[in-house]
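Some notes on the structure that comes next.
Removed: one protein chain of the complex. Kept in place: all other protein chains.
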Amino acid sequence: MDEQKRIKRREFLNKGIRLSIGAGLGVIGVGLITRSASGKAIWQLDPSKCVQCGNCATNCVLQTSAVKCVHVTTMCGYCDLCSGYLRQGAKELNTAAENRLCPTNAIVRTFVEEPYFEYKIVEELCNGCGKCVKNCGSFGNGSLQLQIQQELCLNCNQCAIARACPSQAFSRTDLDTPYLLKGFDELDIGG
Amino acid sequence: MKKGATYFILVLVISLFTLNIYAQRFPAPEFENNHKIPPTQISKAQPAILEYLDIVVFFGVMSLITWVILKKRSRRMVFWISIFSLLYFGFYRKGCICPVGSLQNITMAIFDPHYVIPVTAILFFITPLAFTLLFGRTFCAGVCPLGAIQDLVALRPVSLKPWIRYLLGIIPFIYLGLAVLFAATGTDFIICRYDPFVGFFRHNGTSLMFSIGGILLVTGIFIARPYCRFFCPYGVLLNLVSRVSRRHLTIANGKCINCRLCENSCPFDAIDKPTGLEVKNDNRELVKKLIIYGFITPVLIALTGWTVSRYHGDFAQVNFKVRLAQEVMELKNIESPASLPEEVTAFQSSGTPEEALYKEAQSIIRDFHTGSWIMGGFIGLVLGLTLARLTIYRYRNEYLANKGNCYSCARCIEYCPVKKGD
Partner (left out) sequence: MKQKVIIGLSVVLLVAAVILIGRDLFRKSPSYTSTTNYGDDEASMKKVDSTLIGYYKTKVIETGLKDLSGIAVKENRIFVCGNSEVAVFDTSGSRTGGFHTDTANSCIAIYGNAVYVGAGSSVTGFDWAGNKKITLKSVNNKGYITSIAANQHFIFVADAINKRVLKFTTGGEFVQVIGQKDSLTGAPGFIIPSPYFDVSTGGFDDLWIVNPGRLEVENYTESGYMRSSWGEPGAEDNGFTGCCNPAHMALLPDGSFVTYEKGIDKIKLYDAAGRFKCYVGGAGSFRGKRDLQLGKNNLVKDLATDAAGNIYILDAYNTINIFRSIV
């Protein structure tokens, strides 16, 4: 008899705990669903915060980083002596391999017309090191910018590059605005 | 249809906007030979369809495995379902996002009002818990890819003495506490950072990840499912919920004949053996013990809470802003440093005043103080309750799967000679 009562009591206790856990889960679920993203949340790099430290190339979980240099061609000056293409301090002014800045030779230079040259990034070769971005930004117009190529990105729950970024330039955004390129929303005319 | 229309309008507005701004920005050169400026090469974001498919597959596999464990009771089927989960959720979806990590997303969503949590994270967190509440830890057996990979290497499982199990069993609670603490303060997702097996799924990872993964797989040959038993923070939640589950895997389905064939079948020491004598609990002794533990536990909570809170500074160091604030403060005193670290120069060029950074860092440190008190107290509570539980004598006259620890892998079922029925 005692045994029965004890078992009944335990059952009752279990049921009560079960109900409260279920209610708790329900509260969490409903409460958070109202704040959730209906779409997917993806990682985004803010080039205006980026300091081109080089961590993008080394910290991505992928073998070759999903962060690539993107050329915003409408901002480019089409210069002969592109500071993102040629390194500073070259002994001779030519496009020999030792004078090119990109360590993987991912920038292709083609002649357009005097005195303009067009520069294109070969995505498969780019490793996201940001050397060209740094020089283009300080000497030139800043048309070379680092961005996460969404096709390649695994969209990890916690981006390993984001953790290592010294300027905390990574943030979550939704599918509609995957890329953030600087130079579009400001009157980019300096002094 | 409506979503398509809004998307189209959005694209139109954005393109008009950018065209307008383009006219104001310093323009690109005009080419005489009518050369067209090529568009900026950016690839489209991958659509969310795969994430939604994940949820459908997840729900489907959870239902299937639950039915297999409770109704079909076949170890073979559980095994093959776990292989499927390993291949799909592990190697195909690269092990991310997983329910184990989702508890961090949930925590962050609770504490940070600005954090937008993806629906998949919520569902991945709740679904296993909901199933466990009703049917026991069926998730661990056949759906979790981390568990599946460990099951594959559990070739020579060895039984562990209870005291080792209890000692190592504290680690998941500590891990859970730290994971919640760091997620709540927006510091880091440490479960993802130290995920031992995602490196194998992705074919890439840090050397630390592979070291831990390697250690767990090697020890996993002899100590079955080491991550599940002694590390998994989500397992803590599943354990607690499973103890009050409505139904659960049973070895003999209520018809145990004490033949003892299943005794050594569980590689995880999750089978509760029948106790010898039916000794009635002396109620007076019980009440006395409960009162003693009623006093010990709060003392334990206060003690552990205080102890852990002493380290809140070290915990806070993991946070980027706290570290940055310290560096900025230190470097102010140095006249002309040889080279400033990247994050300091980045901060200085961001234009944020130093005071704002210090204030934020201090508020984070305060959060860590509170959080570490709570975490320490939680560990103390767990210790106290475990000790209390050990004093209570539970009589059993048959072999039962321990509701909290059993992963419902159904190995024991194969050993049981009782006819499968019901």
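Should a chain be cited, it is by its letter among A and B, assigned in written order, with residues numbered from 1 in that chain.
Here is the rule we go by: contacts are C-beta pairs under 8 Å (C-beta built on N, C-alpha and C of every residue); 3 or more make two chains touch, one makes a residue touch a chain.
Given the structure is predicted, the values throughout are model-derived calculations rather than measurements.
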Give the labels of the shown chains that the missing chain contacts, considering the complete complex.
-> A, B
Given B:216, B:238, B:383 or B:416, the correct residue touching the omitted chain is B:216
Contacting the left-out chain: of A:52, A:73 or A:173, that is A:52
Touching the hidden chain in the full complex, which residues of subunit A are there? Just list them.
-> 48, 51-55, 57-58, 76-83, 88-90, 93, 115, 129-131, 134-135, 137-142, 164-166, 182, 189-191
In the full complex, subunit B touches the hidden chain through residues 23, 26-27, 29, 158, 160, 164, 168, 171, 178, 190, 193-194, 208, 211-212, 215-216, 218-219, 222-223, 226, 230, 314-315, 317-318, 320, 323, 327, 335-336, 339-343, 345-346, 348-351
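Just so it is clear, only the chains that are shown with their structure count from here on.
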Distance between the CA centroids of subunit A and subunit B (whole Å) is 25
For the complex, which residues does subunit A have touching subunit B?
-> 14, 17-18, 21-22, 25, 28-29, 32-33, 35-42, 49, 51, 53, 61-63, 70-78, 112-113, 116, 118, 120-121, 123, 141, 147, 149-152, 154-158, 160, 163, 166-168, 172, 174-176, 178-179, 181, 183-185, 187-189
Partner subunit A, residues of subunit B touching it in the complex | 7, 10, 18, 21-22, 24-29, 31-33, 35, 37-48, 51, 94, 96-97, 101, 104-106, 109-110, 116-119, 121-122, 125-126, 129-130, 133, 188-189, 192-193, 202-205, 241, 244-246, 320, 341-343, 345-347, 349-350
